[in-house]
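Here the structure is laid out as C-alpha cells; the discussion comes afterwards.
In this view, the complex is presented without one of its protein chains, the others remaining in place.
Residue numbering begins at 1 within each chain, and the chains themselves are lettered A and B in the order written.
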Amino acid sequence: MQVPAPFEYERATSVDHAIELLNRLGSEARIIAGGHSLLPMMKLRMAAPEYIIDINDLSAELQYINISDNEIRIGALTRHQQLLESDELAAALPIFRDAEKVIADPVVRNKGTLGGSLCQADPSEDLSAVCDALDASCVIKGLDGERMVSMHDFHRGPYETAVADGEMLTEVRIPLRPNSSSAYHKVERRAGDWAVASAGAAVTMDGDVIADGRVGLCAVGPNLTNIEPISEALRGQAPSEELYARVGQIAADNSSPNTDTRGTAAYKTHLAKELTIRSLRKAVARATGTDTGAVA
Amino acid sequence: MTVTDDNTNAVPTPDNNLNDNKPVGYGRMLRKEDPRFVRGLGQYCDDVELPGMLHLAILRSPMAHARIVNIDKSAAEAHPKVKAVITGADLAEQGLAWMPTLSNDVQAVLATDKVRFQHQEVAFVVAEDRYSARDALELIDVEYEYIKPVVDVRKAMDPESAIIRDDLEGKEDNYCFKWETGDKEATEAVFANADVTVKEEVVYPRVHPAPMETCGCVADVDRVSGKLTLWSTTQAPHAHRTVYALVSGLPEHKIRVIAPDIGGGFGNKVPIYPGYVCAIVASLVIGKPVKWMEDRTENLVSTGFARDYVMQGEIAATKDGKIQAIRTHVLADHGAFNGTAAPLKYPAGFFGVFTGSYDIDAAYCDMDAVYTNKAPGGVAYACSFRITEAVYLVERIVDCLAYELDMDPAELRLKNFIQPEQFPYESKTGWVYDSGDYEPAMRKAMDMIGYDDLRAEQAEKRAKGELMGIGISFFTEAVGAGPRKDMDILGLGMADGCELRIHPTGKAVVRLSVKTQGQGHETTFAQIIAEELGIAPDDIDVVHGDTDNTPFGLGTYGSRSTPVSGAAAALVARKIREKAHIISSGMLEASVADIEWVKGSFQVKGDPEKSVTIQDVAMRAHGAGDLPQGIEGGLDASVCYNPDNLTYPFGAYICVVDVDPGTAEVKVRRFVAVDDCGTQINPMIIEGQVHGGLTDGVGMALMEMISFDEEGNCLNSTLMDYLIPTAMEVPDWETGHTVTPSPHHPIGAKGIGESATVGSPPAVVNAVVDALKPYGIRHADMPLTPSRVWEAMQGNHTPPI
Partner (left out) sequence: MQVTMTINGEEVSREVEPRTLLVHFLRDHVGLTGTHWGCDTSNCGTCVVWIDEEPVKSCTHLAAMAGGHAVRTVEGLEVDGELDPVQEGFIQCHGLQCGFCTPGMMMTARALLDRNPDPDEATIREAISGQICRCTGYSTIIRSIQWAASKERETAVELAGASNEGASA
C-alpha cells in the first residue's frame, strides 16, 4: 500500500490554536479534516507537507448548520453526511441534498467536510458549484481576524484558493431569499465517481417571473464561477422550456472542458447545457410548488 | 438429457434458511470456509507475519520506452533502515535478470537494457519496515534515454515503429506471433455465394481483473536447510513451484509454495510476476523473510491484463437468416512481453470457439499478435482462455446480422443453434462440443424475463422517444483444460492429482492440487467426496494450496477446478469405495457381487439388515484382524485425472437497459441468466459464481478499461480511474438453469466459474445498441460510458483504441 512521506502531527484544540500553529509552522503545514482529499495526494506523494494540523476536535467551533431568516451559516468542519441528512437544510436549500447524494460514497461522507471539499478546489468538486449557484461567501480566518470572500474570489483556479498561508476557512455563508429554490444534477460514470459534468441552479421567483437566478457548473472548465450572462438571461423572465434551453446554451458557451477518460469535450459541453436545463427546471418547479418529485 | 427443473430465486430468511440443507452430497449447503472469514480470521498473504521479516518495494519506470543510462542507488543504500538495493545489473550478475513467461517468451525481472512499458520493474529496495522501503524508492536516481513508444496496436508493425524486443536475437519487427484456424478457402467460397454478409470491427478493450487483494508474497529461505517457503498469491501453486525451480536452480523439493487465503484471483494470480522473484532473491541474499505486497496502482499497471483484441468480424447468411459462415481477423496486443497464460499449443487461447453455439458451414480466423509498450499479460479476468473475446465477437456479429436482416435476435439465434442430436458436435474449427441442448435454455430465459412483453413495451417507448434496449447473448464455453495429449503449460501436462485418506473413525481428508480464490473448494470438494462415499461434508477436511501437502496439478483458472480436479476427487473416492466394497465383503461374509452400495453403506442385496457403514469399513481397514486376501490395510487412494475432452457449459442471457436520451446514461434494469453447467454440486455457490461474473460483464460493458495516452502512460492506475461496478450499477440478478450433464466427466459437471463473465458483456452491449436502434446504430464498442454512448448517438462512434 502507498504511504505518505514523514511529517509531524499536531492536534489543534481551538480555531485560534490552529491558526497559531499554521503561522508558527509556516507554509509546509497543512490542515487535515476528513483527509479524503489530502491523504490520497500524500500517499501518491503528490503532496508532502512537513506538518499536519488535525482540526477534528474543533467540532464545537466549526461543525454546525445555523439557519436564520435571511442566511444559513455552515461550519467548515460540517461533514457531508450532516449536509445530506439535515432536513432543515434540505427544506431551505434542496440543492445540498441533491448534491450530497452523489458526492463520493456514504462512508467517505461520514468524514469528508464542506471546508475540505472547497479548499481542495478540484474543478470536478461538486460543492464549489453548489456554493457558486447559491452565491455563497467564505469566511477565512487568520491572525488578523476574519475576512469574507465570494465564491468567485475564493476559487483562484484548479487546486488554488484565496486561503493564504496562516489562514483557514472557517465558515460558509449562504443568503436565504424568499420564494426561492435550487437543484443539482450530475452525470457520473459510476456511483462515487467525480462528475463528468454537473450543474446546480438557484432561482428566486417574483410572482410568475424569475427575479434572480444563478447556475454553478462543475468539471467543464477552470474556475468557472459566477456566469453573469446566465443570471442576466434569467432575470425578469417567465420560466419556460425555451428559456431553459437558451440559458443552457449560455452555460455551454461558457464551458471549456477538456477531453479525458471521463468524456469528450463535446459531450461535457452538451452536459453543461442539458444539466443546466434540468436543474433550472427542477429549481423553478420547487420554488413554485409544482415539483412532482420526478427525477429529471 | 436436459433437466429444466424450476429455478428458485427464493431468498433465505431466518425462517427458511434455505441454503442450510446439510446434504450428504450435492445440494445447497453453507460454506465451510465462511466461519473464519466472517470473524476476520482469514489468513491472506499480507496477514503473514514472520519474526525478523523485511519489506520489499519496487521502483518502477515512469516512461513506457526508454534506455536505462545510469542508476545511482547510493542514497537509497545509505538510508538507515535499508538492507539492500538491487538493480537489474545486480540480478544479471546472478543470471536472474530475465525469467520465462508462461508462453515461452522471456520477461525482465528487473530491466537491464531498457524499460518496455510504463511502471516496469527497475530496482527494488529491502528495508526494515514497509514505510522505509517506500521512502527509499524516492532516493534512487535513474537516468533514462527516451525512445518513442509503440502505443497504437494498429501501428505496431509499421516499419517506422521502434523495435521493442531488441533483446531477442535477430528481432526486427514487433510481431509476437501469427496464428490461424479454420478453412480459409471453404469460408471464402461461402462468403462469395451468400445472400447477406455483414462486416463490423469489434474491439474488446484492455481490462484488468483487479481482485480486491493485490498480488504479493512472503519469501523465507531457511539458512540451514536452504529450503524456500513462499507464501504467495497464486492460483497455481504447483506450477509456480516448478517454474521457480527451473528459474532459480533451487531443487524443487527445497521449495514449498503456500497459497494462503486469496482475496480473489480471476486470472490475475496465474502468472509469475517479477515481484515474487525479487522477494525470493532478497530472502536468499539477506537470509531473512521478505514480504512484497503490491499497492493498487502496481496491480493495475503491471500485472496480467485481459483482452486487447481488435477483431474484424464477418458473418455470411441466407436472406432468411441461416448463418453459413463466420470469419475474423484479429489484431492482438500482447504488451511488451508475451505473458499470456495459456496451453502452449494455443497461443490465442481457446479463441477458436468463435463459431459460438451455431451450426454453420465454414469458419476461418487469422490473427496477428504484436508487441507494444504496454504491460504484459493477456489471459486473465475470468476469460476462459480468450473465450470471452470469442463469445463477444460472435454474439455481437450475430446481432449485427439481425439488424441487417431486420430479424428478432432471439429468433435468429433459435434458428441456428446446434441441435441436441448433433452432440458430440465438431465445430468448423475443430472443437468437439461434448453435450448441449440450447433451445430449452434460451426459451427459459425468454420466459423468465417476459421477452414478448418487453418487446411490446419497447415499441411503446420508442414511439414516445424513450430509449430502452433488450440484449441477448447465448454462449458456449470450452473449459476444463485439459487433455494432456493437447495441452500443457511450459511442458507441464494439465492433468490434476487428488489424494483421499479415510481415517479409522471414518472421517476423511482430501488433498487437492487446485486452489480456491473464493470459489468455495473447501465446501464443494467435500460435497463431491460426500456424494461418492456418504461421509458428511463436515467430516471431510479439504487441504489445498500447499505444495508440500497436496498432489501435483496445474491450479485453478479457466474454470478447470470442477471439470478436472472435481473429476479427480470423484474418481479417487470411487477407488476408495471399490476397496471398501471388498473389505465389506469380508465383514458381511458375502461375495462382492452380492453386496450393493447404498450411499454411506454396503448392504447384502435383499437383506438391508445386513450392512456396514463406510465408517465401519474404515475402522476395519485400519483395525485388527485379517482383511480379504490381497487387500492392504488402510483406506487411502490417489489419482491423477487426465480429461478426455474439454467440457462445454452454455447459457442464455438477456439484459434490459434504459438509456437517458439527454445524458446518454445507461441503467441496467434487469438481467436474466440461465446457465447450464451440467451436474450441479452446490446450487448456492453456482448462483454466487454467476452473480459475480454478471457484475464483471456490466463493468466491462459500461465502465472498465485500461487505456494509455500517446506516450504510453497508463490512464487508469487507481480505482478512482479504473471503475468497477458498485451495488448501484447492477440490478438484482435473476438466475435460472438447465442441466445437461457432460457425457465424459465422471459426475457430469462442466464448470461455472467464468460462464457469466464470458456471457454477459455481449448481452449488455447488445442491449445498449438495441436501445440506440432509432439512431441507426448497429454497433458501438465498450466501454459504453455516457460520453461514448452520446458520441455514438451523434454519429461519432469511435473505437476505444
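What we mean here is this: a contact is a pair of C-beta atoms (placed from the backbone, for glycine too) under 8 Å apart; a residue touches a chain by one contact, two chains touch by 3 or more.
What you see is a predicted model, and the numbers here were worked out from it, not measured in a lab.
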Touching the hidden chain in the complete assembly: which of B:P237, B:G518 or B:P649 does that?
B:G518
Among A:L176, A:A191, A:A211 or A:A245, choose the residue that contacts the chain missing from this document, as touch is defined above.
A:A191
Missing-chain contact, candidates B:A78, B:A459 or B:M720, resolves to B:M720
Mind pulling the chain A residues that touch the left-out chain?
1-9, 11, 32, 35-36, 39-40, 43-44, 52, 54, 56, 104-108, 110-111, 191-192
Touching the unshown chain, chain B contributes residues 11-14, 17, 19-20, 30-31, 33-35, 37-44, 46-47, 49, 130-131, 209-214, 261-266, 295-297, 517-520, 684-685, 687-696, 718-720, 724, 726-728, 730, 732-733
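Convention: only the chains that are shown with their structure count from here on.
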Approximately how many whole Å separate the CA-defined centres of chain A and chain B?
43
Residues of chain A touching chain B in the complex:
1-3, 5-6, 44-45, 105, 187, 189-194, 196, 261-264, 266-268, 270-271, 274-275, 278, 296
Contact residues on chain B for chain A in the complex?
130-131, 134-135, 138, 293, 295-297, 660, 662-665, 703, 707, 715-716, 718, 720-721, 723, 725-726, 728-729, 785-787, 790-791, 794, 796
